[in-house]
Structure formats: C-alpha cells, structure tokens
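Here's the structure, in structure tokens; my notes come after.
What you see is the complex with one protein chain gone and the rest in place.
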Amino acid sequence: MELTHFDSQGRARMVDVSAKEVTRREAVARGEVRMHPRTLALIKEGKMAKGDVLAVAQVAGIMGAKATASLIPMCHPLFISGARLDFQLDENNSRVLIEARVKTAGQTGVEMEALTAVSIAALTIYDMCKAVDKDMVIGEIRLVEKTGGKSGHYLREGEEQWGK
Amino acid sequence: MELTHFDSQGRARMVDVSAKEVTRREAVARGEVRMHPRTLALIKEGKMAKGDVLAVAQVAGIMGAKATASLIPMCHPLFISGARLDFQLDENNSRVLIEARVKTAGQTGVEMEALTAVSIAALTIYDMCKAVDKDMVIGEIRLVEKTGGKSGHYLREGEEQWGK
Amino acid sequence: MELTHFDSQGRARMVDVSAKEVTRREAVARGEVRMHPRTLALIKEGKMAKGDVLAVAQVAGIMGAKATASLIPMCHPLFISGARLDFQLDENNSRVLIEARVKTAGQTGVEMEALTAVSIAALTIYDMCKAVDKDMVIGEIRLVEKTGGKSGHYLREGEEQWGK
Amino acid sequence: MELTHFDSQGRARMVDVSAKEVTRREAVARGEVRMHPRTLALIKEGKMAKGDVLAVAQVAGIMGAKATASLIPMCHPLFISGARLDFQLDENNSRVLIEARVKTAGQTGVEMEALTAVSIAALTIYDMCKAVDKDMVIGEIRLVEKTGGKSGHYLREGEEQWGK
Amino acid sequence: MELTHFDSQGRARMVDVSAKEVTRREAVARGEVRMHPRTLALIKEGKMAKGDVLAVAQVAGIMGAKATASLIPMCHPLFISGARLDFQLDENNSRVLIEARVKTAGQTGVEMEALTAVSIAALTIYDMCKAVDKDMVIGEIRLVEKTGGKSGHYLREGEEQWGK
Partner (left out) sequence: MELTHFDSQGRARMVDVSAKEVTRREAVARGEVRMHPRTLALIKEGKMAKGDVLAVAQVAGIMGAKATASLIPMCHPLFISGARLDFQLDENNSRVLIEARVKTAGQTGVEMEALTAVSIAALTIYDMCKAVDKDMVIGEIRLVEKTGGKSGHYLREGEEQWGK
C-alpha cells in the first residue's frame, strides 16, 4: 500500500488522472460545532427573528467547496455541478450538525469539496458566534458517502440519512 | 448578549472595528486527524524515508491562514506578522495532532486565522491519505489561547503546552 | 487636469500613496436591480417564507468588498475595518435598491470597495433570479458619500439618507 | 414559478446541473459608464496619445469573467473558451459603452460571466477616472443575447448589433 | 503571421477555442535559480537535516500551476489532470534546476501552467533564501516539450531528459 500523492523519490505531486473515466460522482460529508446551550439558543432565535448565522454559513460553505482546489495543494481542480448544505440544531447535545452534498461529472471524486464545505461552514459559525462563546469546538468532520468512480460506493457505517 | 455580527435589522455585517486599538495579538488553535494505525504508520515512515505528508500540510496551513478573510464572510482582513504549524504523531490514540500559532499587530484578533490554518492542514492530511483510508475523522478544532485586545487573555482549560 | 493612474509615458501604474496620511475613511455607494414585478414579489415572499435572495446577496457583497483590490487592477489593497449592505424593495418602481457602507483607516479611500460591494450584490440578485427573469437591469451604481482623506467630504446631490 | 436557487426548505444551494447537456453556449452583455464630457475627452485623448483607460478595463473585464464563480455564490464554475470586450465612446451622451462576449462548451450558460466582465470593466473605468470625476454612474448592465442550452435563444428587444 | 491574442481592432481578447479538439496534452518546462555556493550548500543540508526549501517550493509550484489562469490575463482556465515538480542541485554551476510537468485533457495546451509552476517554485526558493543571499538570479525559464493538440510535438533542441 502506498500514499499515491508521492512519487518514487518521495516528493509530493498531483496524481495523474488523465486515464480515469469521466463519471458522475457525489460525496456527502458531515461535521458539527459543539457550543454552550445559550449560544445554540441565540442561533435558533436569530434564525427566526433577527439574523441567520446558518444562512451566512451556508453561503460560505458553498463558496468554500468551489475554493477547494486552491486551498488543498494536491487536490485536482474540477467542475462542481451541484452543491448544497443542510444544518440541524441538536439541542440535546448542544451542537449544530452540518451536512454537505456535492456533485460533479469528472475524473476525480468530490470528497475534498464536501469536507471543505463542511469545514468552512463550521468556521463561519465559529466566527459569527465567537464574541459570545470562545469555547466552541469543531469536530467529527468525516466522509459519509461517496458514489461514482472506480473505487465504487463508500458508505460510512452508523450514519443515518437526514430527513428532508 | 448579542451576536455582534448582526445589525439591528438582523442582517449580517462586518462589524466596525475602526475604533479598536492596534495591539499585538496572538492566537493558538489545535485540532486532530484520527486515522487507522497503518495510515499513521505510513505518514511516519514517509516523513523519514520517502515523502512528507506533514510538510505539505504545513505549507497548506500557512497559506490557509493567509486566505482566511477571503473564506469566512464576516472576518476582517488583516496582516499576519507570523505563523507556524506544528504536528505531533500520537500513536497511542492513532491520530495526528495539529497546532497553529498566528501573530498580528492589528485591530482584530487572529483566532480565525489560527483555526483556519488547523482546518486546512487537517483537510490536506485527509486528501493525501484518502487513497488508503477514507474513514479518517477531523476533529477537536478549538481555540487554545488568545492574547492581546480588549477581551484580554483567553486560555482554554486543560490544555498542555507543547514541548518544542 | 490629469488621470493620475498614468505616468508620464502614458502607461498605467498603481499611484504611489506612501506620503498620504492615514485617516479614518468611509464611503457609501448605491445601486439598483430593476425587474419584473412578479420577480420582486418572489424575492419578497422568499424573504419571509422560504428563501432569502437578499441574505445571499449581502454575503456576496461583503465578500466582494474584500476582493476589490484583486479585481480592479490599479486599486490599492487596504484593510476594511467595517462593511454593511442594506436593501430596500421599491415596489412602486419594481426594483431592489442596494446600499453599501465601507470603512477603513488607511491612506486611500474605500469608494471602490463600496461600489464593488454594490455591483457584486446586484450580480448575485441577477444570478439567483435569472431563471424566472432574464430582462433584469443593473443600474445607477454610484458613489453617494465619501469622508476622510485630503479631498474632503463628498456628498452626491439629491440623495436621501436611508432610514434605518 | 420558483426561484430554482432555493431548495424546498428555502435555503440557497447551487442547483444540480449534472443531467444537463454539454452544448456550446455564448452570452453577450452590455453596460455603460456615464461621466462628465471632460472625463470622456480625457479617456479619448489618453487612448490615442498618453494612456489607455480602456486597455486596462479590458484586461480587468476578461480577468473578471474568469473570477465569476468565485464571486457569485451560487454560480457554477465553468471553462470559458473565449472572451472579448469592446468599448464605444458615445460623445453625444457622454458615456462609455461596454460589451462583453463570452463563450463556453458546458452544462450552464455564461450570462453571469458576461455580466461580471462588464461590471468589472465599468468599475475599472471608474477607478481610473475617479480622481477627476466622482459623479460617474455605472448603469444599464443587462443581458443582450444568449445562445445554446435548453432555454434556447434569448435576444433582448431593441438592441442593435455593434459594428465591428 | 499574427499575434492571435489581438482582434482586428488591436485589442486583447481571450482567443476562442470552442472549435478545438479535446485531446490529452502535456507540457514540460524548466528553469533555474543561480546562487552563491554557500546558499546552495544550505539548501542541500537543510534538505537532509533540518528543513527542506525544495519541499516548500514544490508545493508552491503545484499550487501556482493551478492559479495560472487567474494570473495570466488571456490564458484559458483548464483542468489540470496531473502535475509534478522535480529539482536538481547542480553544484558545479551553483544553481538549483527546476522541472515542471503538467497534463490535461482539454482544448488548450498547458505550457503556461508548466512555465508558471517553474516561476513560482523559483520565486519561493528566492524568498526562503533571501535572508542569506540577495544576489540570486532566476533564469532560463523555457518550454522544453509539448505534446497533444493541433500544433503537434514541440521538443526544444539541446535538452536532455532528466534521469529519474
């Protein structure tokens, strides 16, 4: 087994995907921002009455997905053909759950785009709430599902479909 | 208590910091990438013999710190006067620990820059190892310390200084 | 009278502002998107019930303000210390009115940042509504007020203060 | 009729175009910068003798077209296969007319790229002339023609072909 | 013979490549950084013992390749399907040799991407060594080989294949 991002001299490179097939691909990633209950309450109120942290985080996440190849050095540029972010307020565990779903038709997968979208959305939530809560923790950023491409279907164990 | 990123109409804005003092500020953030032990072993070998995932992640993290204001919508642009990333391989828990330390002299803090540096470094580790391990999880991204500025010294409880 | 962006050979340059004083500066710009009444109605409904074109346009406008120096060739980079966008739905004239207000402490003004914020917000409104209305027109993008700097206070005639 | 940029929950998303056909597409957009006659005269002279505002605006417009997807949140990234900007000095009405023509072969149209090119070119003209004229107004930015794609041919009424 | 980047009016444009065939294309570019022998010695030591200038330059070069279309005004955006940088320390002539190899499947070649990768890698070497050597010279940046596309195979005379 080898880390394909390195050549035989041990230097990093952007792996050649010229010979890969162009197929429709989709990736789903998730993550969360854990916070004080009163911070979550402020987000919840804001969403309904006077401001919407999640609306800003959503725009940031989608723009982050498009910026992926300029941020991650060995990541191939590609055309995102669709992207969406969803949020859930989990009051029992005092956290915001984030899900990103990204599609493309290309030679490489969109895992990195989905994971980057979640990360940037989470950082945006942190930024917009940090005046009231510096203790927030961003975590559990992971690939949940991946379809298309030679490596086939990947489905992380123990993940439930989000009702929509 | 209010989320300062929203004005009285509830719309997002970039908060006016014109009247804030220019002071030296520093922020330290940490995070981790949890992975299969064999993935960690590949990183460790690569580092010494044939490739260095962490060297690439480090460059990506520092460049990510500089890109922060273009990624996080309400975040103020500022001049980073210094940035460094450090990594620890925690074999007991099969994870890579990441620490970013960012400095500036300005009117706003550099928490977001430090957190973004950690996030982009973590995503880069994921990208470079995903061919052998799709189950990695990025987590525990948090502010550890913050100095300078009116809000004073912030030190997260339970964090140990990294020996260097 | 000379166009200061050209040197004595007629070539474009970024004007040297090294000797200019650092002062607090603010600029206000406005513009509009004219559209079919039913498009305006969709924006208005969306805003309240099921989607918010203006929330996305606002984020885009603020991020556009930060991107100004990378878009306008001879424009100086600077630190924006505050930015906000406001919108008004003018149903009588079937248009969305946009106002951007940008602040800095620096050696050059922020007119271009305010004008760019309005332009990007307007383009975003166009993008999000173009599936139902390709006839929209973006117009009347203008500087309304400018304070700070050697050239003094500029106030465009005939502009009314927006109630807030 | 619905604003397709919103999902059923009212949140913005980047619309999925995976199933759309790849076709050759072209879009033409126009706009103008209105100014004092003496400003227009300076541009005209400069163009011939000692500097060329429009040459800089043209480069800015083409680079702006390429930056579109990073500026407009829900806009799909795509490959521009050709782009050109043309200008006309309309001395009767004391304004510079701008036309952008952008081509691609892809799954989405290039209206936004053409409109963005016109907007950035107009802002560049403003920037380069603002030392002598702060009263300039950018306006009438509109889609003039669009070919390719399922929605068919769009031709705005009342637009004349520019002689070339 | 004509410079194809200009239209019949002499204005720059991005040449229309819509009708060009999509083929696999590859370009190889080379360049060098000449320096004091002691600077080269520091790079060599660092590489083995305590730091790796070339590892940073390599990441910068690959990211530079991806940024090409945003830097070179009339350059078409395209999808890089693979990129690698190699370095040689030429102690006889006290210089670092740089080679970039870039691949795509598209309608335009990747010469500019390969040349930009070499340029950014060279600038990064300069940046990281300038504290000890301001006299370094970046030079001999040239296209070495180009395959694919209508213009056929280009091979620069007098270039030897790098052993790998």
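Chains here go by letter, A, B, C, D and E, matching the order in which they are written, and residues are numbered from 1 within each.
Keep in mind that, in the parts below, a residue touches a chain if its C-beta (ideal position, glycine included) is under 8 Å from a C-beta of that chain, and two chains touch if they have at least 3 such contacts.
None of the values given here were measured: they were computed from a predicted structure.
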| item | value |
| --- | --- |
| Contact set of the excluded chain (shown chains only) | B, C, D, E |
| Touch with the omitted chain, as defined above, among B:V28, B:L85, B:I98 or B:I141 | B:L85 |
| Absent-chain interface as seen on subunit B, which is shown | 24, 55, 58-59, 62-63, 65-67, 79-86, 103-105, 164 |
| Absent chain, residues of subunit E that touch it | 1-6, 9-12, 31, 38, 42-43, 46, 49-53, 55-56, 59-60, 63-64, 67, 70-75, 111-112, 115-116, 119-120, 122-124, 126-132, 134-143, 146, 154, 156 |
| On subunit C, residues whose C-beta touches the chain left out of the figure | 7-9, 11-18, 69-70, 73-74, 76-79, 106-107 |
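The rule is short, and it goes like this: only the chains that are shown with their structure count from here on.
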| item | value |
| --- | --- |
| Partner chains shared by subunit C and subunit D (touch criterion as defined above) | A |
| Rotation angle superposing subunit B onto its copy subunit C by C-alpha atoms, nearest 5 degrees | 120 |
| Comparison of A-C and A-D by number of C-beta pairs in contact, larger one | A-D |
| Inter-chain centre distance, subunit C versus subunit E - centres from mean C-alpha coordinates, in Å | 38 |
| Distance between the centres, which are taken as Cα means, of subunit E and subunit A, whole angstrom | 32 |
| Interface hub residues of subunit C, defined as touching at least two other chains | 52, 55-56, 59-60, 63, 67 |
| Pairwise chain contacts under the document criterion | A-B, A-C, A-D, A-E, B-C, B-E, C-D, D-E |
